[in-house]
Structures are given as structure tokens and as C-alpha cells.
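Omission of a single protein chain aside, the complex is shown with its protein chains in their original locations.
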Amino acid sequence: MHNINEPVYYGDYLELNKLLDSQHPKSKKIGNEAHDETLFIIVHQVYELWFKQILHELHSMKDVFDQKKIMESELSTVVHRLERIKKIQSILIDQLDVMETMTPMDFLEFRDLLVPASGFQSVQFREIEILMGLRTDQRKEVDREYFLGRLQKDDQDRLLEMEKTPSLIGLLEDWLERMPFTFTDEFDFWGEYQSTVDDMLCGDEITIQDNKATLSEKALEMQLANLNGTRMTFATLFEESIHNGLKEKGERRLSQKATLNALFILLYRDEPILFLPFVILENLMDIDELFTTWRYRHAIMAHRMLGTKIGTGGSSGHKYLKSAAENNRVFMDLFNLSTFLIPRSKLPVLPAKLKEQMNFSYRG
Amino acid sequence: MHNINEPVYYGDYLELNKLLDSQHPKSKKIGNEAHDETLFIIVHQVYELWFKQILHELHSMKDVFDQKKIMESELSTVVHRLERIKKIQSILIDQLDVMETMTPMDFLEFRDLLVPASGFQSVQFREIEILMGLRTDQRKEVDREYFLGRLQKDDQDRLLEMEKTPSLIGLLEDWLERMPFTFTDEFDFWGEYQSTVDDMLCGDEITIQDNKATLSEKALEMQLANLNGTRMTFATLFEESIHNGLKEKGERRLSQKATLNALFILLYRDEPILFLPFVILENLMDIDELFTTWRYRHAIMAHRMLGTKIGTGGSSGHKYLKSAAENNRVFMDLFNLSTFLIPRSKLPVLPAKLKEQMNFSYRG
Amino acid sequence: MHNINEPVYYGDYLELNKLLDSQHPKSKKIGNEAHDETLFIIVHQVYELWFKQILHELHSMKDVFDQKKIMESELSTVVHRLERIKKIQSILIDQLDVMETMTPMDFLEFRDLLVPASGFQSVQFREIEILMGLRTDQRKEVDREYFLGRLQKDDQDRLLEMEKTPSLIGLLEDWLERMPFTFTDEFDFWGEYQSTVDDMLCGDEITIQDNKATLSEKALEMQLANLNGTRMTFATLFEESIHNGLKEKGERRLSQKATLNALFILLYRDEPILFLPFVILENLMDIDELFTTWRYRHAIMAHRMLGTKIGTGGSSGHKYLKSAAENNRVFMDLFNLSTFLIPRSKLPVLPAKLKEQMNFSYRG
Partner (left out) sequence: MHNINEPVYYGDYLELNKLLDSQHPKSKKIGNEAHDETLFIIVHQVYELWFKQILHELHSMKDVFDQKKIMESELSTVVHRLERIKKIQSILIDQLDVMETMTPMDFLEFRDLLVPASGFQSVQFREIEILMGLRTDQRKEVDREYFLGRLQKDDQDRLLEMEKTPSLIGLLEDWLERMPFTFTDEFDFWGEYQSTVDDMLCGDEITIQDNKATLSEKALEMQLANLNGTRMTFATLFEESIHNGLKEKGERRLSQKATLNALFILLYRDEPILFLPFVILENLMDIDELFTTWRYRHAIMAHRMLGTKIGTGGSSGHKYLKSAAENNRVFMDLFNLSTFLIPRSKLPVLPAKLKEQMNFSYRG
């Protein structure tokens, strides 16, 4: 564009000649402009610009995690960029308020002109999903149909190609598996943790038996059933075969090892070296939550705009969208980790040497 | 408190002595204060204060709608208060961000001390649901259990008593049914509307038949099936018996007459006398949408905080909460109205005399 | 682009080929890409897209107000579009949070490459200001310099041309002046209002004199001074010559007649015919407030990003921006109206005939 030494002009730098000449309402072309079609176009264009920014951040994070050894300063960069994505997602959600200033009657004025275009054809949003780690086989059938079915051939190919490259959740899993702190010759953290949990549950059982006399038969039964339920839940954590079974059924994404190490980070986030990993896990949950909220609110809006009619792209509408909101979550495993937390006061004490390793060299 | 002529002091006026002396963490009482329990208390207290305000507004609106004849200035007051409720709801949603600054590990520090207290015991929130028009028989079984089961006797009684009084949706239905504009001796609006719809659908059928040669057998079949589907959908609007059948199954709340008049308001919102009614319907949908979003985000937060554990009140957790988000909507019928809209250009023309009635006396 | 009968593709409709090919960081061109420059570009592009939408709405409103006789349905359209602008403004403000994820050190990586481009060169934002009614002579000197001084010749010309066309505040003034209700042969509203105010102030004076004995000399003096101040304030409302004097000094924008009629709308907003005008005035204040907040927060961000350094376009930075936030308000007169309100219970009673005129023809 410009010679780098030439003075820069705001409008040129932002390429406003192209940007502001990209809004051409169909209704205007047929000589019957619907005032709100411009809004419809601009809202979607703003979405696409933000998607581009999110992709820019996701790619840079993938580059970080796609290394065998990650420097601490790179982790802080990752945190920074995850937080940026969250801010953008907040805007994506709030922006639905702008779209909702268009009433169903206003939409009807130009809706038929758009058939069969549909937001499902946003290639960038599909790229975001794939980069995060949403897999074709995780999608519901109806979503799978829209996923590629409505796209042009070159867009389809691009997405299929991208699905073969590592995703964020995959790289995260690798990184979590490499975490070194939970097992040394002298210290078997997970052995200790399991003992602690067993002791807690035994204690609970004794308490129940002690109170036997005061409990109705039904209450006793229920309390023992609950206790058994908790035991079985912890078994899904500690026994690899059970974990793998859940993984095969699609109820877990991360390996057992990665899951355990993520749990370790949550439990010992106060150790300096775990602070950034903890913040990264928190942020990934936030991002999952924000996309889910966005999808859900988008589904309600579609319901309001179209009633029970099908969408312009032939989509079966708000029911599909709502189910996708919940189904397309990627970092569900991290949410489930809370199931396995125990109180700080019961946590195994880390060996002094390990604690030192997890702190800074500097001793003031 | 004060003699009305005495000077007023800020702290006295707001009764801060009581208000700021209502935070007593359980963990502090047992000598092991969990820093975040104060947050937990205050966030819930703020919720309760806002619930009180919402109830204040809902009661005042019920008083308006509980009249046979409502003055225009009262409708503008209703709009004003609906918009206030929406602003408060936005705060309720954003406030979840504050709650989420408490991590699951922090919650674990005092969670056991609260058993079996639970947010389901918020009597004020139940009052809001009842006032809006959520009925016991609309609730899912699990919700019904929490609805009264966990409350103290006097709270239960109060809510049951309240369920017997008219709700907002009931009063809205009455008001919609009383709307006078769609039928006079000379003008049968719904007859015309139905003809228009029939003509549109016949036109569509002719188009399909004309294109027969260009369509595959399967495509032809599908297009005809779609057309038939649309016909059947409109039948649910126009045929009272079908509408009533849906009502009995709980798929409709409003009577056919109220539904038709609500649709009329949407279609002719540009007539001055319909402007406020239109804004009221829009706001009721907004409020429904905001409560739904709040419930949904609350469900995700519960998942994150507790994993798959059950809540302090024995609630089965995030899955229940998510299903309630969608199930407990009250103004679903209004969302569905979009199904029945037709383009402005096809709308029946209103008689001049009717249009005059719907405008102001003043002629400048 | 497309033949209107051809199926529409999402990416084509949104012209994504252009839109997503308009981000070319300078730092990348010189072979040393600064990661955050993409964010910088995209945030500004999103601003420009929203500015385009705001202009789309402002122009459509100007078209409405630029008529001698405005239909009621057009007023409801105006309200709708004003509310849309507000939603967009909220996004503009929240979007600053995204920009602030770029730290000053990150900005420094590419800042020098942009000299002397500057946000002051956003022609669209200048157009918004002009359409709203910000006049060159209202701008502070430093703002005047940036207003045109940094723009390219054709952009300058376009803005100067636009300044000659009617602005929103000018058209609003005309519309307010045309409002017919406050003076008829039998009813002189403003005469009555002035009497009422005079009576109230006399009552206040009598009260002060009655309490003379209980007041210190200084307190007496102060109370009388206050009372006098209030009298003088009301004089700026009622006496045209004083009002015009303030107008000449730039302390008022609207004519006395328009000001009085705006006050009448605030006082009698419950009359059906005044509801929409009231909502319009409220919304104009909201918009003014939102732009002011945006400018102010933008100023703080500039301070944080640049410290006390001057901006890329040579702007003197955050101090200028802060002063512009307050100075460039357009609808200040509407904010000041609250000064002249009196309690509902003291309001002159409107003649029955007038009240009837202000209501709907329909009598149920």
C-alpha cells in the first residue's frame, strides 16, 4: 500500500474504501430498500471481523502450545490473549442486543431475498470451533449436516484440512501430560490423594453407621447409596480403564493423566509455578462458557425472530441451536473437575523440596 | 423512624445499621473464617434486594391490568416499569461474573456449613415466577419438588395463596381479549387475513406445480410437504379447536382470541393506539428472555462450581437448572407469534374509519 | 453482485472477500510483525462499521424531521432507531475494554509506524457530530484544529458541505416550535406556569420571613440569596431577552419557544399524544450521555496508553480529549430542563378540551 516512510492516513490505513463499500442490501438492488437490511449486514460483518481477531489469537496460542518446552513468558502471553478473547466474546454477546432491535416484521421485509444464505456458512466460526477442538464426531447429526453440507467446495476442503491439524484441547492435553510434579521416586501424589479420599469416605460411612439408630430405614439406605455414588464417581478419576471407557463414549475428552494433572493445578494453584497454568485453565472454562452463552442467546433470538419457522438456510431453527449450545462445549472436562476437589485442610502436604522447585530461584 | 420535619441522615434513611449488620459468615462463627463467604452472602443479599424491587414493579403492573378499563397514561407507566425490570435483570446476569470470581476451591471452604440451604428457597424469586404466571403444573417434576418441598411452612402457605390470585399472563390475556379493533359489522379482519394466507399458499403451490418438470421427485415431494406443514401451522392459529387442544397439552398459554389480538398488535404496531401495546408485548418477551438467560448462565456456573456433585440443598444440580431455564418460560406464545407474520405489502388494508379511531383526536 | 434469483451465499452476501482482506499491519510489511497491530486495526474497523450504521439511522431520522408534518407512525420509527443507536453506543463503550487488552508496551511496538494517522481523522465520526448538531464554532480551538486540519482535502470539503445542511438539533428545534398545545385563545399555559412558580417562590419567602427569629443573620442572608438565585434562574426561562443573551454566548442552543415546549412535554408526558415526543427527548439525552461517556473513557485510555506523550496525530492527548467530552455535548439544553420542573401536584390543570385533543379518537 504505502511506502513505509510516507505519512499514514487513517482512512488508508484502515482500508476504509473497501470496508465501507461492502454493504449492498439486496432489497435496495431490487429497488425496494428495507431500512434494516443494512443493520443485518453490518452486524454480521462485525461478527466476522471479531472472528478474524479471535482466530489471530487462537493461532498464536497454538504456536505456543505446539512446542515441547514452553517458556514462562509465553504462558503469560497466552493468558493475556485468552483474556482478550473473553473481552471480545462479551462484545459478541452484547451485540445480540443490537440485532434484537430489528423486529420480526422488519426482518420479514428482506428475509426471502437471502435464501438460502445462513450464519451456519460462517467459515471463520467453524474454524474457531475446530481450532478449539470441536470434532465432527462430537457434533450432533443435524449440526454435522450444516457443518459442511451448506458450504462451498473450497470452504469445505479448507475446514476438512484444518480438522487434521492439532487443536487447542489436544495441545493442552499434551502439555498437561508433560507436567512433572506429581510423581517422583519419593513422592506418589495420586497414591496419597486416593488414600485421603478413601479415608474421608470411610469416615463418612462410620458416621452413618453410628447414626443408624436415629435414621429411618429409607434414610439410611439413601445415605449409603449416596456414599456409594461418590465412591463410584471417584473411581472414574482414579481407574484408567473406567476413564477410558468414558472417553470412548465421548463423555471425556482429556486423557486420565491430563485430567489428573489439571486437577493438581486446581488444588495447588498457590504454588508460584502453577499460578499461570491455573489461570489458563480458568480462562479456557470462561471461554467455553461464553461461547455457550452466546449460542444459547442466539437460539432464543432466532426463536423470537422466526417463531417455529425454519431458518433461511433451511435450518430447523431454535431447537437445533439450543441443543448445539450445550453439545458443542469443548472444555467440559475442566468443569467436571470440581467434582473431585477436597478441602484445603485435607490436601496432602507437598514435600519441601518440591515446594522449593515450584518457587522462584530468588530468595530475598 | 424520623419525624418528617427532622433533617434526614443518609445512613438512617437507608437503615444501614440493619443492612450492614446482616452479614455473619458461618465460617467465622466456628472460628475459621473463609474470606469468600462474605462475598457469597452479599451477592445473594443483593439478589434479594433486586427481587424486592422487581416485585414492587410487578405488583404495580398487576394493579394496572386488573382493571376493566386501562388509561393510556397507565400503559406508558407499565412500559416504563417493564423497562426498569429489564435493566435490573441485566444487572442480575452481569452479577454472575462477580460470583464467579469465587473459585470452586474457595467455595469448598465453607460449603458444608450451609447444608441444606439453597437458592431454591428464595421465596421472593418464587413469588416473581408466580406473579409472572408460572404455574405449578407447568413446572417439571423435579422443579415441583424444590418449589415448595424445601420451604418452611409459612413460606409454603404464602406461595400457595399467591398462586390463587391472577397472574400477569392471565391479566394480559384478559386485556388482549378485550381489544376491540378486529371485528365490526363491516370488517372481519381475521376472515381477510385467512384469505390472504390461503392465497399466498395457493400461489406457492402453483409455483411448485409449474416447476414440476425441473424438480426431482424427491425435491417435489419435500416442497409439497413443506407447504403442507405451513398450512397445518396456520390451522393451529385459525381453528379454535386445534388451538384449544394445544392449550390443554400445555403447548399454548393464551386463548385463541388473545393470541390473534396479540398478532394484530404486531402487524399494525404503526397505528398510534397500538404503539404502547406493541412495546408492552416486546418488553414481556425481553423479560422472558432475560430470565431464561439468567437461569441458563446460573446453571453453567453451578456446573463449574460443583462439577457433577449435587447442590447444598440436595438439588440434582446443573442439569436440572438447565432444563428449568427453558421449561419455565411464561411468554412463549409471544415468541411463537413470529410464525404467523406475513409481509407488510400483503397485509389487509384497514378501513379508513378504523384507522381514524386508532389515531389522535387532534388534527393539526 | 448476484442475480436476485440466484441462491445467496453467506460469504458473498457479506462481501467477506473484501472485508477480511482489509487488515494489513504496517509492522508485518516491514518484516517485524507486532501481534497486536491486527487488534488495533480490527477494533478501529469495527468502530467504522458501527459509525456507518449510526449514520444510516441518523440520516433516516433527519428525513423524518425534515418534514412540515410528521406522522405518528414515523415518530415511533424514530424512537425505535434512537434506541438502536443507544445499543450500538453501549457496544462502542464496552469495546474500549477490548482495546485496553493492548498494553502500552505492546502499542509501542508499532506506534511509530502509524504517524501521523489519528482517530481524529475518522470522517464518519465527524459526520455523526455534524449531523447531531455540533457546530464548528462550538468546538474548542484545539478541537477545531483537529476537526479539519488533519483531513485530506476531499474529506474536508465533504464535511464543510455537510455543515451547511440542517442538523438533528436544528430540525428538533423546528419541530418543538411547531408544537400547538400551549397557547389558545382561552388558555395561556406559560402565563399560568409562571404564576404558579411565582406563588411557590413567594410562599418560600414568607416561610423564611416567618422563621426569621430562629435564623442567624448569616443563615437568613443565605436563604434569601438562594431564593433570589432561583428567581433569576426561572427568569432565564421566561424572559426571551435573557434566553437570547445566553444563546448568543453559546450557553443555550434551542430557542426559548422550543425550550418551553420541550419542558411542556416533560411535564405532561402522561398525555397520550406526548408520550412519543417525551421518549424522543429522553433518548436524545441518553445518546448525548453515551457519546460523552465514550469520549471520556477514551480519554482515560489514551492517558494510560501514552502517558503524557502526544498522540500519533500530534494531538495534545488526554487533556484535550477530556475537555472535548464535556464540551462537545449537543443536547445540554435538555439536561438543563430539570432545573425548571415543578411537582405534579402544582402543575396547571389542562382544559378538558385540550386533554381530549391529546387523546385517541377511539372511546371504548
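Letters A, B and C name the chains as they come in the text, with residue numbers starting at 1 for each one.
Assume a residue touches a chain if its C-beta (ideal position, glycine included) is under 8 Å from a C-beta of that chain, and two chains touch if they have at least 3 such contacts.
Because the structure is a prediction, the values reported are computed rather than measured.
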item	value
Contact partner of the left-out chain, one of B:Val8, B:Leu160 or B:Ala225	B:Val8
Candidates B:Lys18, B:Lys68, B:Lys218 or B:Lys249 - the one touching the absent chain	B:Lys18
Residue among B:Leu58, B:Leu75 or B:Ile88 touching the omitted chain	B:Ile88
Contacts of chain B with the absent chain, listed as residue ranges	1-2, 4, 7-11, 13-16, 18-24, 26, 29-30, 35, 38-39, 41-42, 44-46, 48-50, 52-53, 56, 60, 80, 83-84, 87-88, 90-91, 94-95, 97-98, 101, 113-124, 152, 155
Touch list for chain C against the chain that is not drawn	103-105, 108-109, 233, 266-267, 269, 282, 285, 289, 292-293, 296-297, 300, 303-309, 322, 326, 335-344
Interface with the unshown chain - residue positions in chain A	69, 72-73, 76-77, 180, 269-273, 275-276, 356-362, 364
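Just so it is clear, only the chains that are shown with their structure count from here on.
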item	value
Shared interface numbering between chain C and chain B [over half = same, under half = different]	same
Two chains sharing the most C-beta contacts	A-C
Separation of chain A from chain B, taking each centre as the mean of its C-alpha atoms, in whole Å	29
Distance between chain centroids, defined by C-alpha means - chain B, chain C (Å)	33
Per-residue multi-chain contacts in chain B, two or more chains	269
